[in-house]
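Here the structure comes first, spelled out in structure tokens, and everything after it is commentary.
Complex shown without one protein chain; remaining protein chains in place.
Let's turn to chain A:
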Amino acid sequence: MTEPAGPPPPDRQPIPYRLRWRPEGIVPGAHPGHGEGAEGQFRRHVPLLRQPDPRRIDLRISLRDPFGELHVRQFAPRRTVPVAVLVDLSGSMRFGGAVAGRVADLCALLALSAVRAGDSFALYGADARLREEVTLPLARRRGLEEEVRERLLAARPGGTGADGLMEAAARLPGRRSLVFLVSDFLMPLETTERLLDALWRHDVVPVVLSDGAVEERLPRWGLIELGDLETGRARLVFLRPGFRARWIAAARARRAALADLFARRGLRPVPLADALDTDALTERLMEG
């Protein structure tokens, strides 16, 4: 556990992220928060009578006012936001070692970014139940990203269903948080919907894990015996161009249905395809 098998992780740069909403709370942080404060991000000018704080009088604006009213600068306080990552650890996530690979990278990066931004970070791994050994409560200590990585590397995805994710949703803080929901979303759409319902309070960023091997990079001809990683059922498949086209069309339709579901709830998913694209992730998170 203490001796990672692979080479040392590369230098990770924290990525910034921005919220479209104002977090509540009292701990000073990096995000413009609720309420009005004497410092933080400038928000607007208000008359002195509305906010009797003569230390913040803006002389330039006051002199420009033809009515001679005194203006005071008002600021939004900077607050922290809890960042949580919910990782689906059901059997389907075992495909291609995704959890130990891309997902661990993504979570470590998010943990690092959260800690550097002064936010607290929590990790919840779940299959049919919440997996305590892949769960870290909210914390903002240094080196958290390595802990996150180690937990995810040690995690063995297995089991069926996503009930544990509902359990994890119940364990999230009561105030609005930034929640990354990492899954391949191969569960039925109703389950996804129920899960999103349970996360109604939070700002959810669905991270849709996909693998080109089962969607585009299929062999044209041949026989494959496929076993369901969750249920263990097996099926022999005779691949041929016509069937391959049907398969790819079905995958597209499923992705379109999922995108539709997210769009109805105003969620913008982040695709996590064959490799973690840090730049695209940064861009998406900076948009808020």
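Operating definition for what follows: a residue touches a chain if its C-beta (ideal position, glycine included) is under 8 Å from a C-beta of that chain, and two chains touch if they have at least 3 such contacts; residues count from 1.
Note that in this section contacts and distances are computed from a predicted model.
**Q** What is the protein name, per UniProt, of the chain that does not appear here: "VWA domain-containing protein", "NAD-dependent dehydratase", "Membrane protein" or "Aldehyde dehydrogenase family protein"?
**A** Going by UniProt, the chain not displayed is called "VWA domain-containing protein".
**Q** Considering the whole complex, which of A:L19, A:A198 or A:V214 touches the chain not shown?
**A** A:V214
**Q** Using the touch definition up top, pick the residue from A:D228, A:D260 or A:E283 that touches the left-out chain.
**A** Answer from the full complex: A:D228 touches the omitted chain.
**Q** For the chain left out of this view, which of A:I15, A:A30, A:V83 or A:A98 touches it?
**A** Selected residue, touching the omitted chain: A:A98.
**Q** Considering the whole complex rather than only what is displayed, give the residues of chain A touching the chain that is not shown.
**A** Residues 4-7, 9-10, 92-98, 100-102, 104-105, 149, 153, 184, 186, 211-214, 217-219, 221-231, 233-239, 243, 246-247, 250-251, 254, 273-276 of chain A touch the chain absent from view.
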